[in-house]
Every structure is written in C-alpha cells, then in structure tokens.
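Of the protein chains in this complex, one is absent; all others appear in place.
Coming up: chain A.
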Amino acid sequence: VMTAHSFALPLVLFSAFWGLVGIAAPWFVPKGPNRGVIITMLVTTAVCCYLFWLIAILAQANPLFGPQLKNETIWYVRFLWE
C-alpha cells in the first residue's frame, strides 16, 4: 500500500472532534444540579485525551531513527503486507 499519511488531516480532524467535546458540548448540557460537574468532566476529558493524542502523533512526526527488524520479519512484511 503506497498511501502517504498526511499530518494536517488528522490534526484538523482530531482538533475539531475534541474541540466539539470540550468547547461546544458544554453549551448543550441541560440545566440541573449536575450541570457544573458534567461540564467539568467534558472539558477535562477533551483536554486530557487531545493532549495525549497530540503527544503521540508529534513524537512520530519526525523520527530520528527507524525500526530495527529481524530478517524473518522483513521477508514476511515485504512479501505479505506490501
């Protein structure tokens, strides 16, 4: 498979998704005694999960070294995966 992974597309998609969860959704939480707690939960979840994903993708964006594979693995991946 020869598709290249873009960096911009996932960045936009996930930023939009977690932005929806953390910034837009709090406006739609129904009024009630638990409104504050639910909003806190939404914002905290969005921040934590987005940050975690961002660290994972940034750490791989510009790799300084590549994977070291066994010769069996190389043979298998080359002729069966690609």
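Simple rule for what comes next: contacts are C-beta pairs under 8 Å (C-beta built on N, C-alpha and C of every residue); 3 or more make two chains touch, one makes a residue touch a chain; residues count from 1.
By definition in this document, contacts and distances are computed from a predicted model.
Look at the chain that isn't drawn here: its UniProt entry, checked against "Tubulin epsilon chain isoform X1", "Transcription factor bHLH48-like", "V-type proton ATPase subunit a" or "ER membrane protein complex subunit 1", names it "V-type proton ATPase subunit a".
Chain A meets the missing chain through residues 1-7, 9-10, 33-37, 40-41, 44-45, 48-49, 51-53, 55-71, 73-75, 77-78, 81-82.
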